[in-house]
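Mind looking over this structure? Questions follow.
Missing here: one protein chain of the complex. Every other protein chain is in place.
Take a look at chain A:
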């Protein structure tokens, strides 16, 4: 198995793509508004603190992980051209995904502690982090609210919440890998139909769900199952969530997604359509 060069190649491309995404993010959220302010003559009102958000890096990272690791064709084509089989490709991709997740979470934490909190955390930012920031800030303020007080031990809660975040990112990545491997089986035309059709289907589904009576929904097994998955107790609004539950459900979900991803990955073929 020629794993080392495969890993190096995939890692290099992954990190380059991630940096490009971050550059775009900085350009859109900081440089562009600053430029507009400069052009419109309102640069005096421009506040760096107001432009920063505690969650923007996490959200973009989530999208990046899903979409980047769903891509297959170019990488597979290059690797099979260079005598690298599907098993090595899949394993290399999995390792790169794991390392990329850790890098992303490290960037999230560095951003939070080194940039966001010193600039906006004590300022007049309207960010939701202000609401959730109670001495236990993690990359995702929502998760901090839900899981950040389970044991009552500040350090332990912090570590557990960070692990939940990592499981969340890993689940998104594994889902992307599974979806991408299935999509690789289709022709370019079919992929286009699926890419256009899926959002339409999801919008219709969202409208349907929003029309459901929420109280009626809360009596179904789906609601109870969802509570088990996320670690919510009998009274989810009043109680803190159990961080070990999403770790268990995340492990099962990731294992299933990776199985699907590997199964279809081994069926990859060079497409000329």
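By definition in this document, a residue touches a chain if its C-beta (ideal position, glycine included) is under 8 Å from a C-beta of that chain, and two chains touch if they have at least 3 such contacts; residues count from 1.
Simple rule for what comes next: contacts and distances are computed from a predicted model.
Engineer: One chain of this complex is not shown here; going by its UniProt record, which of these names is it: "ABC transporter domain-containing protein", "histidine kinase", "RNA polymerase sigma24 factor" or "ABC-2 type transport system permease protein"?
Structural biologist: The record names the chain that does not appear here as "ABC transporter domain-containing protein".
Engineer: Based on the whole complex, identify which of A:14, A:88, A:181 or A:261 touches the chain you can't see.
Structural biologist: Hidden-chain contact among the options goes to A:88.
Engineer: Looking beyond the chains shown, say which of A:5, A:27 or A:98 touches the absent one.
Structural biologist: Looking across A:5, A:27 or A:98, the contact with the absent chain belongs to A:5.
Engineer: Give me the chain A residues in contact with the hidden chain, please.
Structural biologist: Its contact residues with the unshown chain are 1-2, 5, 8-9, 74, 77-88, 266-267, 269-270, 272.
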